[in-house]
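The other protein chains are all here in position, but one chain of the complex has been omitted.
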């Protein structure tokens, strides 16, 4: 098992390498550069040229790439052109925000999806099932931002139940309980929005898993032994059906990371997704590349995590 | 799964392959909702194409009329006008046509490519399979939305074609993966072995022997992909990476709901398009569900 | 005179493992077998599951990659040409599969299934093809209207007949039959086997009959090879093997044939125990320290057995 994990990590290296080359080259192909935004009648074009040269942006891309990857290996992801800060610091700050948001989203997501999936599967083709299936289709079809905006205006502004932007109110002292509660309070609505929209996959999966399980021999055996259906569900079917869901955890998290772009933008939440969109417009190469690499790495990590959980919960699968 | 189909195949229907049209037909007959969805889809899609083709002068439609900015639904504009004073109904029709074409194009491109790659990998195995599986693994792990956005900023001329290609670049892997696993198990079956010993060449084996046996799975997969692709440009439009104004699309219409005023007061500029997307996706999904049941005997109703 | 020889055929599979997924070992599925085929004869290949007999068949026809050794067909080395789908070797060597059901593409009509080799190898006009198909169906005793049906509409025995019809469509010289009846009911088995015998006589076919069932092989074959762990332990005529088994493994295998009659049950049991004791005692004379079967030694004109030379002295 450890050997496999180490090997999976080794396989990541070429993947990340290819990704780094692709994103680096693409980023360079984007029209404009971080200094295009600095022009004004007062700026001296010579100064811009000097800055561009100093930043090494005039070198051929492979030279720039080698320099970048070399530094990256030493843990130096460069300086954000926009924020004039160390990229690692900048992302670190945002990553934590995105992390909490994703974590709460996953939690709420499971909280909603699992009961619904189980009910739909158990009472297959009932009115309840049909309603749940309809719900899952509808949430799948609604664009994230439409629901996000509606929630924001309804719960945030009209009802004033939730804060409407940011990650924490400035009036609370960092470190106090009130402060953490406020942070939690800020991510509640975005997480909920996100969770509501992300349930489709899990509901559908659980539903068909349970429908399948009903026809399985072990369930029939249990039934024929006279065990009440309720017990069969709680003792056999749910457990077997839920395990794969647990195993999807890794994938779910990485999926949520991708969607964070929308949620963070709508709710003005300073996370990585929002940082990415703004970096695109400001041509902040170092941030763009670092973020794509980070997301790529997290996705790989997520799939590894899923595989590991899967092999733990399901003895039939051994990652060897 | 496929095996089961064959076993439970409709023995009463002489002269038909076991997972043939009858099964699908019977499935639809059993599921009124799916039947209704199917009919609705066909009518709507045909209607849109015909209407957009015959009834709408696109130049006229796209003509900005400032005085009609956000005109309310009424006599002049059945569903009101958008912020450029352009008729919403016309835009929905043309936008739906464009979005459908985009969805169809992406579904077909990714479908054809994914199926081809999946078949080749599943059938031949070996290094070619390894190579493509590595590539697919790679595509699955990269942050797709991010790269799509980067691509969109990079393309010199952002047109419908460019959009379709960029999306297709990222969306073929799911199909390829699915088809590969099915093709792999199919290739191990004796009839494929038999064909090899009977002198049939690989290309014919893949296309004539294996492909027909995967057809039901592929149809289901493509249907669901199609549903996913209908609203594909909505999110990007919202993020500011949507199609240019000269190409009305459902996504652009829905994305106009990005401020409270439009969202609440000028609901007619985005809500119909959003509902249209919703209904299309629901319809396609219900059809897809029925198809899926037809392909999977365990869930079959009829 | 033999029309086809197999020399020292080996099929090895690499076993990958270790940290870098390198080849760390090999599975010797088929490890050096030599055979000859003569016109009109049936050859049996017998052994327990996993001994490599199916692999041998598949390797012959080109479904498995040959690691080493050669196949000489009509004096020509075709080892690497088997994969050339349109070669005459491919036309002349055909195969019947164990699972008739899965060997027929469920999406194709009988007509198209049988026509597959015809279209590939014979240049017939549609009309001739039609006639040929009808002819084949008649040969295998199927009604004309079967042509337009799909495989799932037939019973197991019927399907295997279809498989046979397809195999003989190109007038092959050798048919490799890989457990052709093991998936069938006993009653149907006999039917199919007899039918196979009939067409063998009719067309002068050779068979390579692969089976774990000694009874079936005895019924069908002129010449039998016993296989164990990828190698032949004994090969000879039906007579050689059944009346004068030399190798301890052969003996053990023969003693294991069940007999329906209750008479002499005790005797046979005692006999089996004796064979088993003998097997344990003589083991080292027939297998080397790696459990590998020794090379074949000639016992008579037709009879070969795998053993060390000491044992040969005994023989």
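Per-chain numbering from 1; labels A, B and C assigned in written order.
We adopt the following convention: contacts are C-beta pairs under 8 Å (C-beta built on N, C-alpha and C of every residue); 3 or more make two chains touch, one makes a residue touch a chain.
Assume contacts and distances are computed from a predicted model.
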item	value
Identity of the absent chain, which is to be given by its UniProt protein name, from "Heme exporter protein C", "Sarcosine oxidase subunit alpha", "Dihydroorotate dehydrogenase" or "Oligopeptide ABC transporter substrate-binding protein"	"Oligopeptide ABC transporter substrate-binding protein"
Neighbouring shown chains of the undisplayed chain, as defined at the top	A, B
Contact with the hidden chain (one of A:149, A:245 or A:263)	A:149
Residue, one of B:62, B:108, B:169 or B:204, that touches the chain absent here	B:62
Chain not shown: contacting residue from A:168, A:210, A:242 or A:256	A:168
Chain not shown: contacting residue from A:82, A:144, A:191 or A:260	A:82
Interface with the unshown chain - residue positions in chain A	30-33, 36-48, 51, 54, 82-86, 93, 149, 152-153, 156-157, 160, 164-171, 265-268, 270, 274-275, 277-278, 281-283
Footprint left on chain B by the chain that the document does not show	62-64, 66-67, 69, 83-84, 153, 156-159, 238-240, 244-246, 255-256, 258-261
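Rule of thumb we're sticking to: only the chains that are shown with their structure count from here on.
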item	value
Centroid comparison with chain A (C-alpha atoms), farthest chain	C
By mean Cα position, the chain sitting nearest the middle	B
Chain pair bearing the highest count of C-beta contacts	A-B
Inter-chain centre distance, chain A versus chain B - centres from mean C-alpha coordinates, in Å	24
Interchain centroid distance [CA atoms averaged], chain A/chain C, Å	57
Residue numbers of chain C (touch at least two other chains)	none
Junction residues of chain B - those touching two or more other chains	none
Chain A - residues contacting chain B, complex	15, 18-19, 22-23, 26-27, 29-31, 125, 133-134, 137-138, 140-146, 149-150, 153, 157, 208, 211-212, 215, 257-259, 261-262, 265, 276-277, 280, 288, 291-292, 295-296, 299-300, 303
Complex interface listing, chain B residues touching chain C	6, 9, 11, 14-18, 189-191, 193-201, 209, 212-213
Complex contact set, residues of chain B against chain A	137-138, 140-147, 149-151, 153-154, 231, 234-235, 238-240, 254-255, 257-258, 260, 263-264, 270, 274, 277-278, 281-282, 285-286, 289, 298-299, 301
